[in-house]
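Excluded from the complex is one protein chain; the other protein chains are retained at their positions.
Let's look at chain A:
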């Protein structure tokens, strides 16, 4: 617990047998656990105890897993460093003094420190892949619709997926097999098998990249830190030595992915977080003023600064006179990104880039400048906009010994392709 990986350190026993019978799993604290406090890293939900389990928690228990506790996270998933949590920052076990990435930083830290065998995170714009990359572990962001979001406390519904974090690609794939699959409680879930996809994820971790075509989007490599780029090309050389081949691809739309992502995510957040009014849950208002005054007071006290920033900017982007300028253009950019990725993936099995353009930041370094923090999501956000699956695997280290992650992006429901590619490296 020394890395502050957990908000609530309470074990939840699973069933007696199943594929995860001897495994421990840490669960991000925005995923509902019946009878166990679920805070989203926010003072607003400091005392919130869900009356039901999320579908993924139900599936973990049925698979025999023991849940180790609820992990620390950026407040409501809004951050890239796990420093916006109301419960203090998490430290990176693989890089002391540095952030673990975010927003699922507690989950990645629990796995990296060996405190849990596996973990669940959630990925809205990179929140599984970023902490996996920064902590030197594996993280998968599934295709939109592969994993049920029932019981996940929403930040931006159209973008987010729950995904596994593990020390190896094979273990991440095993956990994905347990949580994936349609759910009548989430109408956006799809049956991957019905989409014609191979769902034998763990078996795909065979490291066999002979003949694999890897597309490399130059836009996602050029802007990265020099040390990161060097590690990235070394990993590509490694894959080519194992029989893969690579070619460069152009994704002009990704230049606009970060701003499109933030406009859409903030807009959805401004609507989703309207439910935190101090009446159904949250800090108790004192009932001296009228509804609007109490509502605004509860939200001033309950939300941290990054959450306020995003709720306000989202409210602005959706407000009369600005909707077409921001929200509608962001939806155009989203469709463009999707088109670009589909075209590139018609000529390649997977696309590869550094997961993060920078190595883990020092703790405290990025909090005062939100825009710089947003720009660190340049390589991960396009994948959420395109609804595609992606994996981050350890690619090596910088000269200073900081972990660098390699991201592989696959076609919709092509999880086996990215798992295969990743397993050749980790």
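Definition applied: a contact is a pair of C-beta atoms (placed from the backbone, for glycine too) under 8 Å apart; a residue touches a chain by one contact, two chains touch by 3 or more; residues count from 1.
Just so it is clear, contacts and distances are computed from a predicted model.
*Asks:* I notice the complex is incomplete. Of the names "ABC transporter permease", "CbaC protein", "Cytochrome c oxidase subunit 2" or "Aspartyl/glutamyl-tRNA(Asn/Gln) amidotransferase subunit C", which is the UniProt protein name for the chain that's not shown?
*Replies:* "Aspartyl/glutamyl-tRNA(Asn/Gln) amidotransferase subunit C"
*Asks:* Given the contact definition stated above, which residue among A:231, A:270, A:355 or A:381 touches the chain not shown here?
*Replies:* A:270
*Asks:* Which listed residue (A:262, A:341 or A:408) would be found touching the missing chain in the intact complex?
*Replies:* A:262
*Asks:* Of A:16, A:210, A:248 or A:300, which one is in contact with the hidden chain?
*Replies:* Hidden-chain contact among the options goes to A:300.
*Asks:* Residues of chain A in contact with the chain that isn't shown?
*Replies:* 47-49, 51-52, 184, 187, 253, 255-256, 259-260, 262-263, 270, 274, 277-285, 287, 289-297, 299-300, 303, 305, 308-309, 311-313, 315-317, 319, 325-326, 329-336, 338-339, 370-371, 374
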